[in-house]
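The block underneath contains the structure these notes are about, expressed in structure tokens.
One chain of protein is taken out of this complex; the other chains stay put.
Let's look at chain A:
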Amino acid sequence: MNVRVLGDNLEAWTLAGALAFTGCAVSMEQPTLPEADSDIAEPDLLQLLEQQHLAGRLQLGAGEEAADLLLVTRRLPSMDELQAAIQGFVAKVKKQPESRPLIALVQSVALGTTDGLQAWLNEQGAGHVRVLFWPAFIQSGRALESVTRPERILLGTRDKQVVSTMRRVLSPFNRSRDTLMVMPPLEAELSKLAINGMLATRVSYMNELARLASDKGIDIEQVRQGMGTDSRIGFQYLYPGCGFGGEAFLGTLEQLNRELGDLNEPGLLSSVFAINEQQKDLLFQKFWRYFKAEISGRRVALWGCSFKPSTSVVEGSPALVLIEALLAHNVEVHVYDPMALPALKRRLGNRPGLVCVDSAAAAAEGADALMLVTEWKEFWNRDMAAIQSSMQTPLLLDGRNVFDPGLMAELGWVYSGIGRGVSI
């Protein structure tokens, strides 16, 4: 099958690599593979892309051509932009009226986009081109795995022939049990949005509980365990923390918020957003309170700046909020992150007071507070006594509840997590 991939993001490269791997001839407009320090650079994915490129199944720098399947992975908020993006492809396939090319929308879209685009194609005399909604549930950090071992494959279409074509293409990823779910496009579109909305709601709910826990001297971690054992709830997405991020996740949430949007009666999701924004600022507020606003001229160590571990993406990360707030108050920020420092530098540029360092220990030296923002595994079993001895003030603000409050207190830290430890 000939596949054309439109886009240059994690979804684009992951799907291109995975489909080429199954023998599809994949073409992309991008002239080169992603750089090793780019946001997309997940090691297994890069390796796969290189192999497929060498094997000739992944064509780079390819011009617009007809194909059996067009994957639209770019976020195109308006119908106009979407139409403009596929115009070239439609022009090519219009010349082959006997073919049955597919256009799959991979990103979350405004409700009705799939049907709307089909209607537009019909008007253009390209009704033989079929549009389907095929949301990619790609998680950064384990992108390839999320395509090759999906929990479910969701297809939004009413067309049996489309289903059978897609079932065939995706069969390599749908072997141990049939995970293919088919529903009409509108339902599929809302399902994609609703999943993200639910996950975000769980996290914000936990953060709200964590605030209460903090006020009352309750350890939220034990409460989390207690909640998770209820099989109706489960353990996933119950971690309180200093805010969730990620471009795709936040983008989908914003889309859902727009769909739900009623400025006069803000609903649940607007509170979910507001709580998350508040959480991103929380470590700064604790720092402020601890020093009674006397923070100018101090120094803070930031451990982690990607929005989650195993990725170099900083978009939507609480680190960005914290760095801006700290720099604005003339606080020096020393950041360490195993992967995301190049992305951070690209995002913020050279800023006075912002220092990127190459080890966690170096970041902490002379600091008045240590803020743990991303729960990279390498932070878990540090010699926290040694870290503390190099610091100016033993203040540990754990945004991901990585450390044990009792142990940290024994070591002499003023330890404050999200809903556990000392309430600041």
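As a working rule, contacts are C-beta pairs under 8 Å (C-beta built on N, C-alpha and C of every residue); 3 or more make two chains touch, one makes a residue touch a chain; residues count from 1.
Just so we're on the same page, contacts and distances are computed from a predicted model.
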Out of "NADH-quinone oxidoreductase subunit J", "Glucose-6-phosphate isomerase", "TonB-dependent receptor" or "ABC transporter permease", what name does the UniProt record list for the absent chain?
-> "Glucose-6-phosphate isomerase"
Where A:87, A:225 or A:285 are the choices, the one touching the absent chain is A:285
Write down which of A:36, A:55, A:198 or A:293 is the residue touching the left-out chain.
-> A:293
Looking at A:206, A:325 or A:384, which makes contact with the chain not pictured?
-> A:325
Had the left-out chain been drawn, it would touch chain A at residues 281, 284-289, 292-293, 325, 328-329
